[in-house]
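Of the protein chains in this complex, all but one are displayed in their positions.
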Amino acid sequence: MEYFFELFFSGLTRGSIYALIALGYTMVYGIIELINFAHGEIYMIGAFTALIVAGVLSLLGFNELSILALAALAAVVYSSAYGYTIEKMAYKPLRKAPRLSALISAIGMSIFLQNYVLLAQTSDFLPFPSLIPDFHFLEPIAHLITSAEVVIVVTTAVVMVILSFLIKFTRLGKAMRATAQDKDMAMLMGVNVNRVISFTFIIGSATAAIGGVLIASHIGMINFYIGFIAGIKAFTAAVLGGIGSVPGAVLGGLVLGWTESFATGYVSSDYEDVFAFTLLVLILIFRPEGILGRSTTQKV
Amino acid sequence: MEPILEVNKLSMDFGGLRALDAVDLDVKNGEIAALIGPNGAGKTTFFNCITGIYNPSGGDIYIAPPGKKNGNRPERINGIKPNHVTKKGMARTFQNIRLFGSMTVLENVMIGRHCRTRTGVAGAMLRLKSTVREEQDLVDFSYGILERMGLARFVNDLAKNLPYGAQRRLEIARALATEPFLLLLDEPAAGMNPQETRDLVDLIVRIRDDEKVSVMLIEHDMKLVMTLSDRIFVMDYGKKIAQGKPSEIKNDPVVIKAYLGEDVDA
Partner (left out) sequence: MMRIFSLEEIKKSFFTCLWFGFLTFPIMVVRVNTIEDVVEWRWNNLIIVVFGSFFLSFLWRYMIERKEAGRKKAESGEAEKKPLVRRIMDNPRIYRPLLAAVAIFVLSFPFLFSSYQTNIMTTALIYVMLGLGLNIVIGLAGLLDLGYVAFYAAGAYTYALLNYHFGLGFWTVLPLGAVVGAIMGILLGFPVLRLRGDYLAIVTLGFGEIIRLVMENWNEFSFGPSGIANIPRPGFFGMDLSLTAATNYIYYIMIGMVLITIFFVNRLQNSRIGRAWIALREDEIACQAMGIDKTKTKLTAFSLGATWAGMAGVIFAAKTTFINPASFTFLESAIILCIVVLGGMGSIVGVILGALVLILLPEYLRAFSDYRMVLFGATLVLMMVFRPQGLVSDVRRVYQFKGATEKGE
């Protein structure tokens, strides 16, 4: 039973991270129907930025809490800036092109960013400082769940609530939903579509950066390649929950996290990534609209 | 005259929305039939149902291709795939032109004959005698259609570079290449100027008389519909509200009400 709970909590943590990254996929897909292949790289760049900023600040002798705050802030700012720039350069000129063109461009962007970080930084795994402080009240169950895990789960929940609120109740959210429905119509109604799309990328990138910082300080290692696998898994989570839906992304992330956690715990740890990919293939083949999604009829 | 297409109580639901509600309709051999109605009446949905793009929620669609030797017993075609519908002899055009833009005009028509030709992968790679012969026949046949449609001078041009009216005609030519017994035209005159529309009327009559293909068309141009059609079916809100000869439809109060709305005199 202890083992079960251990797996349960580790799955919950993993799932929360996938959910944080999946939110970006789902929001971008919801608006411009593009699988933003470079989204995983944005998450990786967020983690690297946090690592660099934390490294510099700790050498300058800042205290732990201010390092955490500034590193997380830098990660969010930089990831958003990258997301914004990528959209402007690689996707915006292709908005009227066939969908596969934009997807190929996104794949190119992903490869470019991976190798840009590889060349400018290093191909080695870098140790990532544990930025999250220990909570003493957790000590009795510390063998089941760590304070980092608590922080990750709580952060995900908070981000999801904020995003849902933003989409449902704010002007920007209304503009986003209008753009997702019909770009031309939204434009005629006075929505600045370009700005809405930019905002979507910025918000999606910011959540990915939060995910990046949390997972990096939880696992304690990063390299230039972490974005690729995490990206595909987060995409799996987004599709699993029903792409375009914010609660769906979170649900999908959790299902994927638990699947991985229990499968590696009870079946075999060699095939960790295979389980995720298999789930991805199965869900796309048998229920491409996802758990919370609705099936659509193609217009003629 | 035997009907070549007979539709009984055809219904189509999208979620809670009933786009087609028990529509009865038939087309006889050698006829030009028209399907009219206000926007959103369900005309294109009707075409999509009988050509297999949608699977209808209820009702029956029967076809009876004319000129079959062993009698023409009607065959039910509900829910079969679009390519099978075409193979059985109903071909269509689209409201928003859907040509293969980066292929040449000739190739567009050749695609229409895909289901009447047989070359497979091995044949294509080895270029057997039968393949070469089939290919030559295909080119000649397709060129013949282009000549009859007045498109021969565009033969090697890319479809996307054609003028608008010619694109509409090319869509018809492509559909004719499938050797249909019934041609379904979805708003063939949309966006055409008066001269092009007059040419289109001649073209459709020629298709019926020379090519021996029956025609059913959806159209908003009432002048065209009234001069061309043998019979007219009128739809509104997914239901068939009237049918008959042009002269009958013209004076049918139900039809006038559907088109002009109830509160027109208010």
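We just call them A and B in the order they show up, numbering each chain from 1.
Throughout what follows, a contact is a pair of C-beta atoms (placed from the backbone, for glycine too) under 8 Å apart; a residue touches a chain by one contact, two chains touch by 3 or more.
Everything quoted here is computed from the prediction, not taken from an experiment.
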{"item": "Sole residue of B:Gly40, B:Gly79 or B:Gly101 that reaches the chain not shown, by the stated touch rule", "value": "B:Gly101"}
{"item": "Residue in contact with the excluded chain [from A:Leu7, A:Val53 or A:Ala263]", "value": "A:Val53"}
{"item": "Candidates B:Gly30, B:Gly58 or B:Pro82 - the one touching the absent chain", "value": "B:Pro82"}
{"item": "Missing-partner contacts on subunit A, residue numbers", "value": "33-35, 45, 48-49, 51-53, 55-56, 59, 74, 78, 81-82, 85, 89-90, 93-94, 97, 99-105, 107-122, 126-127, 228, 232, 235, 239, 270-271, 273-274, 277-278, 280-281, 284-285, 288, 298, 300"}
{"item": "Touching residues (missing chain, whole complex) on subunit B", "value": "51, 53, 81-83, 86-87, 91-92, 94, 98-104, 106-107, 110-112, 114-117, 119-121, 123-125, 127, 131, 134-135, 138-139, 143, 147, 152-153, 155-156, 158, 161, 174-175, 178"}
